[in-house]
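Complex shown without one protein chain; remaining protein chains in place.
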Amino acid sequence: MKRITLLLLAMLLFTACGRNRPADTSSRLIVPTKNALPISGTFLDEISHDIPHQNWGEKEWDRDFRYMKDIGINTVILIRCGYRKFITYPSEYLLSRGCYMPSVDLVDMYLRLAEKYGMKFYFGLYDSGEYWDTGDMTSEIEANRHVIDEVWKMYGEKYSSFGGWYLSGEISRATKGAIHAFREMGLQCKRVSGGLPVFISPWIDGKKAVMASNGKLTREDAVSVEQHEKEWDEIFAGISGAVDAVAFQDGHIDYDELDTFFAVNKRLADKYGMQCWTNAESFDRDMPIKFLPIKFDKLRMKLEAAQRAGYDKAITFEFSHFMSPQSAYLQAGHLYDRYKEYFEIK
Amino acid sequence: MKRITLLLLAMLLFTACGRNRPADTSSRLIVPTKNALPISGTFLDEISHDIPHQNWGEKEWDRDFRYMKDIGINTVILIRCGYRKFITYPSEYLLSRGCYMPSVDLVDMYLRLAEKYGMKFYFGLYDSGEYWDTGDMTSEIEANRHVIDEVWKMYGEKYSSFGGWYLSGEISRATKGAIHAFREMGLQCKRVSGGLPVFISPWIDGKKAVMASNGKLTREDAVSVEQHEKEWDEIFAGISGAVDAVAFQDGHIDYDELDTFFAVNKRLADKYGMQCWTNAESFDRDMPIKFLPIKFDKLRMKLEAAQRAGYDKAITFEFSHFMSPQSAYLQAGHLYDRYKEYFEIK
Partner (left out) sequence: MKRITLLLLAMLLFTACGRNRPADTSSRLIVPTKNALPISGTFLDEISHDIPHQNWGEKEWDRDFRYMKDIGINTVILIRCGYRKFITYPSEYLLSRGCYMPSVDLVDMYLRLAEKYGMKFYFGLYDSGEYWDTGDMTSEIEANRHVIDEVWKMYGEKYSSFGGWYLSGEISRATKGAIHAFREMGLQCKRVSGGLPVFISPWIDGKKAVMASNGKLTREDAVSVEQHEKEWDEIFAGISGAVDAVAFQDGHIDYDELDTFFAVNKRLADKYGMQCWTNAESFDRDMPIKFLPIKFDKLRMKLEAAQRAGYDKAITFEFSHFMSPQSAYLQAGHLYDRYKEYFEIK
């Protein structure tokens, strides 16, 4: 009887583990592994602009931070603390402007989880939406003047995980008043927080720079690399001293344009003493469903290019929808597995 | 040996339960809970108009009714018994008009499951599609004249769960001939069924009233609240006596317009002796993927507004895609969890 019990137990354990497959079903990579800049940071897409919400509670977020940690992520960045009337924390100032009360204080939760998992949290500024409507950033500066002070008082002094600031305006070369706005807001962030680092994540005005609501995937009138360098030289000169790192989004140009644009970005960052990060988009811009997780080889090629260009750090937009094993998009969990396979993470 | 056996069993059970997480990973709500009108009804989206099919068999539907029951749903509404050539039950009449034979009699199945779970089933009328093509409802009246009689004979006398009728034409203020059509069809439904209740679920011609196939999310020429009240006063006057409840869809206006429009709707319903329900859409109209589950806080705000307005009942479009733990959209299961958390349902 005991032997039967043990046999049954063994069978149960064997089935539960499910690792009894022959070795020949593991993938056979034909490219050099670990030959790319690993991702060490991710945006947290709250409040989302165009990615449907996953409706996670603290339990799921806690689990996600652990998944992030397991592949080497040490930096989390709130994409924005509010977008139009939806906000992430009970901001007295923004509520008084007509914003809606959130059911959970996400800023507090993220800061706690960042402490728990030994990560740095970057706070993304408020996006009033006016800049998207009018191209003007005046109201962004005004609102964030209050938000920056308020947030530092509420959380900055309380949590050692509060590690920096993210100027959430997703500008490109043609954004009117962006230099002045970024300079003002960056300097205020540093002033209130004793000099914590500030970064931006602009987009390249490339062939895939089309709106999510647009049926088309590409456009004809993309910026040339010369024009890109000339205009960003001017912008970098204007924000130098107020911004510590720049993380260009890597998804608006084609894969064989990566080296050219990355070299320019690195040269400009070096010239103005900034860190050069890449914002490796983990969603696919080439598909009619906007947006689902990217094909691994595309992500790999972008991270390989970042490594070749000598970039300082790779962050991604973003882990929880597009790379997480618990994402509602199951392709994301497989991307996680492919990523671990390539970087030989057990 | 026995002790080892027990130890292994304990470990297995411990792992299987997975409830061994510290208490501090539960969500911390900063808004008053249970402060909103709970959902007690849902549409069943067969035949679907623009939501991809889940391909469930009876096993999945049975399980879904149990999930509904667990959060207090006591009413299920077939969104329509047929749309153009696709139908939900083997209707002799509709088959003779060229409709396709379904592989399962969904009406019979839903009525059986409603009986099993102690729910009321509302039957949604046939939608020939002509009204969408031409704006004219003549052929809807003609087809449904046959359908109403047929369905009551096939199921109405057999199932005590047959609880009412839903006039499935999704009209708005400008729908030509809707008053006449709804009056005719509503009265016939009542006549054949001994006076069972009839309801409609129109949409407000608001800023988000755009077609699913349209790339844009909003439009400029939304109706004013005064115009809305004037036109619906006229419509309600015309259908009074033939319709018992009106459940406006809540997704075509902005969140800070809810109170204003809801107050008008309630006033009109009261004036004409109808029940005032809300059709709380559980999908997100603000995202480029059309459609995935809504962010919980948006649903909460809409149900809070319905409670403030003194509404009689909340139904949703719809549970099985957007709120069910077994939905193909995993965000739905998390919405279910958030909903239970907020309403303190164990």
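As written, the chain order gives the labels A and B, with residue 1 at the start of each chain.
By our rule, a residue touches a chain if its C-beta (ideal position, glycine included) is under 8 Å from a C-beta of that chain, and two chains touch if they have at least 3 such contacts.
For clarity, every value in this text was computed on a predicted model and none was experimentally measured.
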Touch criterion as defined above, residue of B:109, B:192, B:225 or B:263 at the omitted chain: B:109
Residue touching the undisplayed chain, where the options are B:60, B:130 or B:149: B:60
Touching residues on subunit A - with respect to the absent chain: 1-2, 5, 8-9, 12, 15, 21, 24-31, 215-217, 255-256, 284, 287-289, 292-297, 300-301, 329-331, 334-335, 337-338, 341-342
Footprint left on subunit B by the chain that the document does not show: 2, 5-6, 9, 12-13, 16, 48, 50-60, 62, 85-86, 90, 98, 100-105, 109, 212-215, 289-291, 327-328, 330
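The criterion applied here is as follows: only the chains that are shown with their structure count from here on.
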Rounded Å distance between subunit A and subunit B, as computed from the means of their C-alpha atoms: 36
